[in-house]
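First comes the structure, then the notes that go with it.
A selection of the complex's chains, in situ.
Order of writing sets the labels: A and B. Residues in every chain begin at 1.
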Amino acid sequence: MARQASAPALQLDVESFRLILAERLPFAETMGINVDYFADDHVRLRAVYNDRFLRPGGTIAGPVMMGLADAALYALVLSRIGAVELAVTTSLSINFLRKPMPADLVADARMLKLGKRLAVGEVTLFSEELGADDPVAHVTGTYSIPPPESRL
Amino acid sequence: MARQASAPALQLDVESFRLILAERLPFAETMGINVDYFADDHVRLRAVYNDRFLRPGGTIAGPVMMGLADAALYALVLSRIGAVELAVTTSLSINFLRKPMPADLVADARMLKLGKRLAVGEVTLFSEELGADDPVAHVTGTYSIPPPESRL
């Protein structure tokens, strides 16, 4: 029986994504990024806290939040289209909402639209200390999906 | 004689900003960020190339570009308001334009509007290999300027 449009299947297993993170995205290791949850409709990544994240004021620097959000969108896109490593961000917008104290950062990503050429997703970032009800940042981002013939 | 609105003065010298980068923003050191040029109307920062910047496809990862752009906006704001370290990004939008090959990244920041509470700036990112006529990304960002009484 045909799979329904409303039930997309996971196109990549979590272990394969962890391998991509570990071997192909060195900045993800620099940022201590781990995978907490990996499904076709929801991905959760975590940046394990490190003193190198800090900025003046004793809070976590914006680039850490942006890097984690971008990785979460990448994970979400690959969970839906498979190991198309050449998918690239075309745009990203972030609103910083609250200052994250020194603690792990968590990123929840969900898809807004998966098209043939573009995927648009949304990421909510929260601090393990503040909890999910008080997000520290909100991100939307667009990935360009390379056409099949250019994926090698 | 009163300073004219059209002639803002530099409120921070480059050595003071380098000290903030070195001692207060550890991620900037992780990203190899240097100051090329530092004036009140134009700041140029550089991320010295490192293999850890790479992503699949052999190009530089988005988070490196976002981190460099954010640091350039921070530098630009401080060049105009002085060492107000607690100025924080409230939003940032980036459009990725071209894929940067392995080479230094350069960020040129200029102010669009400096208000009492918000500063809005624009950053053009280019790769030393492609040159300034073919920018690799374009960024706009907003910084919140803390009121004087809370800057202690």
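Quick notes
Heads up, the rule we're going with is that a residue touches a chain if its C-beta (ideal position, glycine included) is under 8 Å from a C-beta of that chain, and two chains touch if they have at least 3 such contacts.
The model shown is predicted, which means the values in this text are computed figures rather than measured ones.
A single sequence accounts for all chains of the complex, and while 2 copies are shown, the assembly in the file contains 4.
By our rule, only the chains that are shown with their structure count from here on.
Remark: chain A and chain B have CA centroids separated by 24 Å (rounded to whole angstrom). Residues 20, 24-27, 30-31, 51-57, 59, 61-64, 66-67, 70-71, 85-86, 88-96, 99 of chain B are the ones that touch chain A when the two sit in their complex.
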